[in-house]
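The other protein chains are all here in position, but one chain of the complex has been omitted.
Think of it as A and B in the order they're written, each chain with its own count starting at 1.
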Amino acid sequence: MERSVRARWAWRPAHAPDVFTRVLRALGQVVFQANPWTGGILVVALGTADWRYAAYAVGGAALGAVTARGLGVPSDRREAGPESFNSALLALCLAVLLDPGRPATALLTAAGCLVVTVGTAAAVRLLSVWNLPPLTLPYCLVAVSVTVAAPAFRRVWPHDGSLAALPGAASGRSALHAGDVARAFLHNVSQILFLELWHVGALLLAAVFLAGRTAGLVACAGSLTGIATAWALGAPAERIADGTLGYNAVLVALALCGAFLPATPATLPYALLGAAASTALTPAVAALLAPSGGHVFTWPFVLTTLGFLAAARSFPRLTATEPGARAVRPGRASSVRQR
Amino acid sequence: MERSVRARWAWRPAHAPDVFTRVLRALGQVVFQANPWTGGILVVALGTADWRYAAYAVGGAALGAVTARGLGVPSDRREAGPESFNSALLALCLAVLLDPGRPATALLTAAGCLVVTVGTAAAVRLLSVWNLPPLTLPYCLVAVSVTVAAPAFRRVWPHDGSLAALPGAASGRSALHAGDVARAFLHNVSQILFLELWHVGALLLAAVFLAGRTAGLVACAGSLTGIATAWALGAPAERIADGTLGYNAVLVALALCGAFLPATPATLPYALLGAAASTALTPAVAALLAPSGGHVFTWPFVLTTLGFLAAARSFPRLTATEPGARAVRPGRASSVRQR
Partner (left out) sequence: MERSVRARWAWRPAHAPDVFTRVLRALGQVVFQANPWTGGILVVALGTADWRYAAYAVGGAALGAVTARGLGVPSDRREAGPESFNSALLALCLAVLLDPGRPATALLTAAGCLVVTVGTAAAVRLLSVWNLPPLTLPYCLVAVSVTVAAPAFRRVWPHDGSLAALPGAASGRSALHAGDVARAFLHNVSQILFLELWHVGALLLAAVFLAGRTAGLVACAGSLTGIATAWALGAPAERIADGTLGYNAVLVALALCGAFLPATPATLPYALLGAAASTALTPAVAALLAPSGGHVFTWPFVLTTLGFLAAARSFPRLTATEPGARAVRPGRASSVRQR
């Protein structure tokens, strides 16, 4: 506050590590842990898949933070960093879905990060009426727009033809083997980063445990709930094992039990009901976007979590189960509590 | 208020009839009449089609009420019962669309009722900013999600293949005979319960008249407006006669003339304009959801009614046409006035 706006813009090499810590903290918020070590392991995990994925994610987070600063977003809100992690996710998603090696992808990503920063400010303002956090809504909006529009643009689209197709019915084996469960358990975590790689999932899960044992256990419970729900509903084993049905469950569990609601015995079943609902919602979102060629991204997580957070206010048993329990504080990310 | 939370949970056989009355009252709210006799006739009407439909509707209403109580929803709001009638509609819809005899359908329905109760609390909170009622929005959201996702789950989907298809243009005879009009008139009411059975429509219409003569006449006017609008626009006679184009018109008329706006000479034409608009909107919603395999449910009613209620505040002629007329009270169901 006491520093002038001009001074904030000046290049301060002495503070470079500070900036780096902020970016890593923002990346950690992808799994709701504003912990630089969590963000660091996430970058390493991405790097084991493709160093360019790591570069896109770090670049996106930095660009989001710089844009927010350039537009004059107040500093205290920027600390929470929704601009940063939404930008990081968008950059990573475009790197994975389009070809990360082309200059066109890099330029499009930079432009997308500018727009997602504006979108984050808009989402923060629109949702503030209900005291709800933006989550990854801005990223989802921009990512769906870009991927659905991409086939219309020749410089953007590296494939032949559009992906648009009518959704079909499930096919394939639905009996679940032990190996499927193990793969699903880790892929549910790695798919948060758009990757179907068990070691990325293991690293990211370790990064969550590093930030807090409770968060790690909640993430495990979310992943298992996603698997159990998908199996109970009769999803094909292949869809369960590749993690595409369960990554939203992990995010919902973390958001509703620890990040935006306190982690208590009362919120855990509520969070796992949300995790199960987001698993069932995932093929619905896929079917709604399939005819336009869109992807699911984290829409099921965003919709389920916003709904369950909005509802939580009406359920006094959730938010005040024990005398002295912390009140609900939607709108404040876990970062607030960890500092 | 004076009773402790614990006491409310205790099993009180002496109050069992009271619980039963509440469930019937909630079912009556499907047609905006919080009248246990209306709800009772609705159950009988469902039973004439299939006793399992009646069982699902009653079970859904009860489960919604119990879940809301278990989560600690304040009693005064629970009386209005949006949790109950949204749960009842979801249960009925899943019974009709999926096979009601399979245990999988029953389990899915129970889980869906939990989620729709959370969704109702969320909708109440989100719409309270504009002082708008949740109507059947929570049911519509969950029902669309479940039915669009269902083909991806083998244990849920009893059919082969998905229903997803591109919408086509109208075909078939568009001249309307007297028999078509008569069938349409009653099917417009019975389709509120997803059924194309004239005697169900007749029973349900009688149940509305039982709750109030004005409400009955408004329902008739809504049904006729739906028929006239569909005919004027040139809809195929078959689509008019089966009631799929007009059931939203009945609901909109009841909602805008009697339930959420007072029933006056000024609101009747407004309500019938809304009824006509919802009739024209019905094929639009069908076309938007068809490529994903979704159904219309009561989306046209929800969207039209919320829009017309939000607009009503800006139209002083509607809400205060006569000195001493009752003020608009969106957010308070007819139940409030009847007690």
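Annotations
Everything that follows uses one rule, which is that a contact is a pair of C-beta atoms (placed from the backbone, for glycine too) under 8 Å apart; a residue touches a chain by one contact, two chains touch by 3 or more.
Everything quoted here is computed from the prediction, not taken from an experiment.
Between the chain not shown and the residues A:44, A:66 or A:115, the one that touches is A:115. One of A:19, A:165 or A:182 touches the chain omitted from the figure, and that residue is A:165.
Listed here are the subunit A residues that touch the chain not shown: 70-74, 77, 104, 108, 111, 114-115, 118-122, 124-126, 129, 144-146, 148-149, 151-157, 159-162, 164-166, 291-294. Summarising the interface, subunit B meets the missing chain with residues 129-130, 166-170, 174, 232-236, 239, 273-274, 276-277, 280-284, 286-288, 290-291, 306-308, 310-311, 313-318.
The criterion applied here is as follows: only the chains that are shown with their structure count from here on.
In whole angstrom, the spacing between the mean C-alpha positions of subunit A and subunit B is 35.
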